[in-house]
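The complex appears here minus one protein chain, its other protein chains still in place.
Presenting chain A:
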Amino acid sequence: MMAEDGIRLTEEQKKRRRARNIAIGLAIGALVILFYLVTIVKLGPGVVNRPL
């Protein structure tokens, strides 16, 4: 086990990485909401109107 290998991030880098991850998470969440809204706008009630 080479636990010492690799890039070791400083506490500051870890803090920034966490902030970036949160921002990416929020962006993905916003995309999900956007696709949901546009689906409703484009299809409206027709969203469930398809052959089963």
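What we mean here is this: a contact is a pair of C-beta atoms (placed from the backbone, for glycine too) under 8 Å apart; a residue touches a chain by one contact, two chains touch by 3 or more; residues count from 1.
What we mean here is this: contacts and distances are computed from a predicted model.
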**Prompt:** The chain dropped from view, which UniProt name applies: "Protoheme IX farnesyltransferase", "YeeE/YedE family protein", "NADPH-dependent FMN reductase" or "ABC transporter ATP-binding protein"?
**Reply:** "Protoheme IX farnesyltransferase"
**On chain A, residues whose C-beta touches the chain left out of the figure** = 5-10, 12-13, 16-17, 19-20, 22-23, 31, 34-35, 37-38, 41
